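Okay, handing you the structure first.
Note that this complex is displayed minus one protein chain, with the remaining chains in position.
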Amino acid sequence: MPRPVCLFTGQWADLPLEKLCEKAKEFGYDGLELACWGDHFDVQRALTEPKYCAKHWQLLNDYGLAALAISNHLVGQAVCDPIDERHKAILSPKVWGDGKPEGVRQRATAEMIDTIKAARKFFDAAPEAVQKYLKERTKRTVVVGFTGSPIWHLLYSFPPVSKSQIEAGYASFAAPCFALEVHPTEIAFDIVSTRRTLAALGDHPRFGLNFDPSHFGYQGVDYLAFLREFGPRVWNVHVKDVWWADHGMEAGVFGGHTNFGDDGRFWDFRSPGRGKIDFQGIIRTLNHSGYQGPLTVEWEDPMMDREFGAGEAEHFVRGLDFPRSQRAFDAAFSEG
Amino acid sequence: MPRPVCLFTGQWADLPLEKLCEKAKEFGYDGLELACWGDHFDVQRALTEPKYCAKHWQLLNDYGLAALAISNHLVGQAVCDPIDERHKAILSPKVWGDGKPEGVRQRATAEMIDTIKAARKFFDAAPEAVQKYLKERTKRTVVVGFTGSPIWHLLYSFPPVSKSQIEAGYASFAAPCFALEVHPTEIAFDIVSTRRTLAALGDHPRFGLNFDPSHFGYQGVDYLAFLREFGPRVWNVHVKDVWWADHGMEAGVFGGHTNFGDDGRFWDFRSPGRGKIDFQGIIRTLNHSGYQGPLTVEWEDPMMDREFGAGEAEHFVRGLDFPRSQRAFDAAFSEG
Amino acid sequence: MPRPVCLFTGQWADLPLEKLCEKAKEFGYDGLELACWGDHFDVQRALTEPKYCAKHWQLLNDYGLAALAISNHLVGQAVCDPIDERHKAILSPKVWGDGKPEGVRQRATAEMIDTIKAARKFFDAAPEAVQKYLKERTKRTVVVGFTGSPIWHLLYSFPPVSKSQIEAGYASFAAPCFALEVHPTEIAFDIVSTRRTLAALGDHPRFGLNFDPSHFGYQGVDYLAFLREFGPRVWNVHVKDVWWADHGMEAGVFGGHTNFGDDGRFWDFRSPGRGKIDFQGIIRTLNHSGYQGPLTVEWEDPMMDREFGAGEAEHFVRGLDFPRSQRAFDAAFSEG
Amino acid sequence: MPRPVCLFTGQWADLPLEKLCEKAKEFGYDGLELACWGDHFDVQRALTEPKYCAKHWQLLNDYGLAALAISNHLVGQAVCDPIDERHKAILSPKVWGDGKPEGVRQRATAEMIDTIKAARKFFDAAPEAVQKYLKERTKRTVVVGFTGSPIWHLLYSFPPVSKSQIEAGYASFAAPCFALEVHPTEIAFDIVSTRRTLAALGDHPRFGLNFDPSHFGYQGVDYLAFLREFGPRVWNVHVKDVWWADHGMEAGVFGGHTNFGDDGRFWDFRSPGRGKIDFQGIIRTLNHSGYQGPLTVEWEDPMMDREFGAGEAEHFVRGLDFPRSQRAFDAAFSEG
Amino acid sequence: MPRPVCLFTGQWADLPLEKLCEKAKEFGYDGLELACWGDHFDVQRALTEPKYCAKHWQLLNDYGLAALAISNHLVGQAVCDPIDERHKAILSPKVWGDGKPEGVRQRATAEMIDTIKAARKFFDAAPEAVQKYLKERTKRTVVVGFTGSPIWHLLYSFPPVSKSQIEAGYASFAAPCFALEVHPTEIAFDIVSTRRTLAALGDHPRFGLNFDPSHFGYQGVDYLAFLREFGPRVWNVHVKDVWWADHGMEAGVFGGHTNFGDDGRFWDFRSPGRGKIDFQGIIRTLNHSGYQGPLTVEWEDPMMDREFGAGEAEHFVRGLDFPRSQRAFDAAFSEG
Partner (left out) sequence: MPRPVCLFTGQWADLPLEKLCEKAKEFGYDGLELACWGDHFDVQRALTEPKYCAKHWQLLNDYGLAALAISNHLVGQAVCDPIDERHKAILSPKVWGDGKPEGVRQRATAEMIDTIKAARKFFDAAPEAVQKYLKERTKRTVVVGFTGSPIWHLLYSFPPVSKSQIEAGYASFAAPCFALEVHPTEIAFDIVSTRRTLAALGDHPRFGLNFDPSHFGYQGVDYLAFLREFGPRVWNVHVKDVWWADHGMEAGVFGGHTNFGDDGRFWDFRSPGRGKIDFQGIIRTLNHSGYQGPLTVEWEDPMMDREFGAGEAEHFVRGLDFPRSQRAFDAAFSEG
């Protein structure tokens, strides 16, 4: 049984959910990973309006779609980040408040806890088939997101960063229970920092990872080794591609303060199948580690029309996945 | 006439200058690039003590060494940086003061202006041969260093960074006259950001660049294209090498909050000739652009003994440099 | 709106145009680029027979095809070439005449001027939809072709070639107004020689370029940089692929006087998608530069059946093209 | 006319032939290469039961399939191998007998001679269309298989292997007439050893080769050169893919006594199109050498479901093959 | 303090030890690793002749050489190998006896135990400086060699090899105490098989490894990962280089039953520095793991004169080694 192919809604929050459902169905997706912005999933309404969850499921059902995860990257980012002007644009006025850092962080943390409660309520209201899938294949209910990092800005050790500054960063980290997307600007962004993050949380059983290879490839991180080491903690998978140059460019890996899609960059996100990620190797490694959750397209390609891309991405992922062998191919040599 | 081979003293500030002169001579160097920390070059004493410069030259002369540039990276870093705890360790108590950011930045700026005045005084006291060299080959007196950057911490655009934040960073940038080392954590760190920096300063005629390829190679920046574009602004050259991996590692290009020299990193500095920088291409491109200043070893290799390395580096650079052709090789085909 | 996918008819001149229209439709093409040989487009008849153009359009229309460019490579080659026996086979008896070089060149030039007039007449007779497309997307009427080169045979400078010989070659170059295919054996065959060609013509506003990447890849020319530099002059695009070896072969890049398709060659033309050209990079760069004209398959693969190949090429190009993004993918992060 | 796409049945011997025919038809294959184990082809019954061959053809015919070759790798392996415990599992009790090496080898040889006779009888009973194909395209009746090798275990020359030991191995080799699969563990496993094998048999006109590129790629053998040199001897082609690593792994090319499909191996078999074999180059080279026989999928991929894989393999091979050009692409330049 | 550079005498056993000492001194070596064949080290004489060891040391001392390890690869190979004709050439008549496998294995085992006793006696008789070096730097007395393997000939799993056959091979393995050279034809020949070997011996504290990268490189084994994993068990290091091709050859990695040095091979041993081994990476990794023993050239290059090669190898190794850093290179940034 192949894995369901879903679309993450975060890049489509300008569209009402119903409009997006219509498009997603037309593109061919099995389901959505709902972002907690736009009108895609409203944490507070889910907690307080009795019929909110049921209506959401009805809408999804009308288009033959499932929802298999909830994502709250934007609010999550404010949980551990040093807060500045940039956060105002990604937070609701309620969470931002007066913008004083400590208060922002506290309100963001509260909102993330609410997100987990709301997700619980939402999935409890799911149709039976979805509940069965979550129980048997995914084996859990997943909230995906970011947490920010108190120490990301110290990444290049000049002026020299003391060991204790880094250690303090990890010590202060306390995530709510969910699947962290390993990503630059977060507390965990490669294999080494993921190890330290898990250690800081004492390998908490309700803390997992969202695997998105596009954040590893251009960085020079061995993402198949990541899956081998952290496979059982990988609770959600984003399918996003990235391209990087074979030789030196005008703007290097740090981006040169350019925008995504500008000419002369060393790397850029790409529609799945149009970059350099070895997705076949990922499927083989996921088959080894036993991951049965959705393959969710997070569609980002700054040089391609969004709808064209989301359509071709669905085809790409559908053709990518394959089931694991149940027998040795040379077992038949000793038959008869 | 080959270029002089010098040693930057910044990594040796634990040794008194006299001790270092003795070693540098033994390693085979022609001269030093003096750091403004340790006792290597004291800006305030140079400005205030009448015989300070003459005595310094006497000491250098005793070991048959020249000094062809003055470097003040540490104080310079505080000119434009957002100031935090890390800067305390690299600044003198006088510049740090009470550590309030604005005051630190002002005192650092004043100290950099003093550095330029002190350098002027120092080179005016130089022996005739040095003065002739600076006049004819280098064509100027060079102070090398950093300036810090108000926007480096915004390098990865999440939370999204607005164009105006980047533009404000460049607008606020105002460097004293000297050769900026293009380097991560600085306002200029690749080709694109160097263009913007020069534009922000209106191509000020007393603002040049220190070229150090080790900061470009692992980033994926085309350092030969850098030399082609900015050649006439390159007023000083550091010879430092860097290695990076051919495939994914445990800690990617952002370093995973590891230390230099740790196992599993994607990149690390290396003793010249032991990394991946194409120094031959650099010499050929410097020959095209006409640079005649020193080739100065900035020795950093976290896995090698410092003195062993500085010795082999001198040999490496001596064998690297070669003069430019003065005629076409096939000109002789029409002789006789 | 994707770009139209056309077929260049030059390699099919053994077939009557009607027969070729039938096949092209069956393969799935939107239109043709008509060659001025065989019965595909007859310059003199177009100029002199009142109904010629209308009948041609009728024939195309019967098969649901458009014609978006006229090509006259063969006669064009004789405009600036040193004329020899080889040209006889590619010229009509009328243009060849007695074969004396100067006369051949003059008659070829006159024929090219007639070609431009005939094209003007032909496109003025086009159906309204084609006229609208040419006006809004292509923005001009394009005649494609070669001009030959007075100096191509001097490419390897032994016996040494003087600068003045090359300069004289460029000085003598005077193209009629059209889109020159940048190609070995022509006056422009890489980035440097295209710059000199444009300079020789004073950047004449009616002189453009036909971009065919197959002539750049095996040569070691950066064809994406070509598009970045000359994008606004690229008025027609040929989709042809080329393969080259990863290691040394028996016949090198100069071909060893072998035929296309012989075993042991360093390079050979290939059906689109079966060589090494980065067509995705080309589409992205064309999206940057704004080219909206046709993508025209020039089908050449010496080891593959022509009809099999033209069919798969149409599919390849159809799957290749994609529209440009109209918004930033992360714009939705600040919604709601 | 493209080549027929067949499936080798050796890896499916756990299924009755009828069940496999049903699946193969559904996958889209044109025919089968029948293994002499399971109930796929029984050599002794074919020789002794008058209606066996006709019934087999009836069964194939019911599913619209042809059979274009017979394979007997398992018994063949015992012809020249030093016999040990491993052979018991791949031989019938009758051939194994008391397991004494010399007797096993004699009975295996007799069985291979019977296989050739049975194949003759089987193909004489084939439908007319199959007979015509074999006569005109394949030009012969092919039995495919192994012979084992008396000297494979001496491949690494420590303790030093004398020249005479290798020579004796080749001298003792006497194959029945058939197409040997060039393969590690056999007397011929690369270009050099194939030359020696053919020399040992005096280029016997009834000894040919089965070409399977998966056994060459990971070994570092130039399989296109193999086809160029031995093309006329290649009487059967297996389409099987193989992947190998770009950098060092935990288990090297000798396999580290691991199983196929284990993590950390340097190489593994892969479903066609998912490894590193250049199948396009193979088709082009087969077009040069004139091979017109079947392209037979030998499906082995230890990490993929067998039925999923056999289905996608049929599509892959169908899209791979293309007919050879019958004319020069530039012939049309001198038309009209 | 750099590591001593030694020469392994195994490839020079045609020369009397005294002659070899003279040459080794001239080449510039610090010492020898004595082979137990030729007259280089005679196990039985060392055990039985009272002055044998002292005389040996006297001879070494006359040429200013040390001996830091004893090697007995040839007899060791017979300990676990399936014995055949090849072993006769590498064993003394006494060990070979009547050549019956079980007896040969028993006599070889006894001889290896005697080798360890003889080595003990020999190093107890060493000059004080050597004893001090062995105690402080190497930390043990090392006998190097092979053991053979009962299962090497099963490396390619056709006919299929059962798991239990491999397990039985490891279960039967019982090494005397010494440093096994990890090498094809041995029980351990890559990372996976070394793990199983150590497990089979229960990580016996007197069983170590001789690291020779030339046996890993062409195989596709990650030899730096080998050093990271088994560093503390690496008790001796051989410096031997190997070259392998970038593309397919006539004889693949299994050697095609050719001789070393034949044209057309995929790989061959090379004089140090003339192959593809990353020796700099090895030194850096040995610096991490703390190895302080000798770097011993095992000189093998089938296409180069032996004495020319041994001379250049000494220079190569002398220039390769470098001491580890004792401080962080940026520690000086916070000086004064």
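Chains here go by letter, A, B, C, D and E, matching the order in which they are written, and residues are numbered from 1 within each.
Rule of thumb we're sticking to: a residue touches a chain if its C-beta (ideal position, glycine included) is under 8 Å from a C-beta of that chain, and two chains touch if they have at least 3 such contacts.
If you're wondering where the values come from, they're calculated on a predicted model, not measured in any experiment.
Q: Which chains here touch the chain that is missing from view?
A: A, B, C, D, E
Q: Of the residues listed, C:Q77, C:T109, C:S271 or C:S325, which one is in contact with the missing chain?
A: C:Q77
Q: Which listed residue (E:A54, E:A89 or E:I113) would be found touching the missing chain in the intact complex?
A: Only one listed residue reaches the unshown chain, and that is E:A89.
Q: Going by the contact rule already stated, which one of C:G252, C:G290 or C:G319 would touch the omitted chain in the full complex?
A: Of these options, the touching residue for the absent chain is C:G252.
Q: From the list E:L47, E:M304 or E:A328, which touches the chain that is not on show?
A: E:M304
Q: Which is it among C:P160, C:P232, C:G290 or C:G319 that touches the chain not included here?
A: C:P160
Q: Footprint of the hidden chain on subunit A, which residues?
A: Interface residues of subunit A facing the absent chain: 246-247.
Q: Given the full complex, what residues of subunit E touch the hidden partner chain?
A: 10-14, 37-39, 74, 89-90, 259-261, 263, 269, 274, 299-306, 308-309, 312
Q: What is the set of subunit C residues that contact the non-displayed chain in the whole complex?
A: 74, 77, 81, 85-87, 89-90, 151-163, 165-166, 169, 183-185, 189-193, 196, 216-217, 219-225, 244-245, 247-260, 264, 266-267
Note that in this section only the chains that are shown with their structure count from here on.
Q: If each hop has to land on a touching chain, what is the smallest number of hops from subunit B to subunit E?
A: Step count on the best path from subunit B to subunit E: 1.
Q: Measuring centre to centre, with centres taken as mean CA positions, what chain is farthest from subunit C?
A: E
Q: By mean C-alpha coordinates, which chain is most distant from subunit A?
A: Result for the farthest chain: E.
Q: For the homomeric pair subunit A and subunit B, should the interface be classed as same or different, according to whether the shared residue numbers exceed half of all numbers used?
A: At the contact between subunit A and subunit B, which are copies of one sequence, the residues are largely the same (over half shared).
Q: In whole angstrom, what separates the CA-based centres of subunit B and subunit C?
A: Whole-Å distance between the two chain centres: 50.
Q: Quick check on subunit D: which residues sit in contact with 2+ other chains?
A: 74, 89-90, 247, 259-260 - these are the residues of subunit D that touch more than one other chain.
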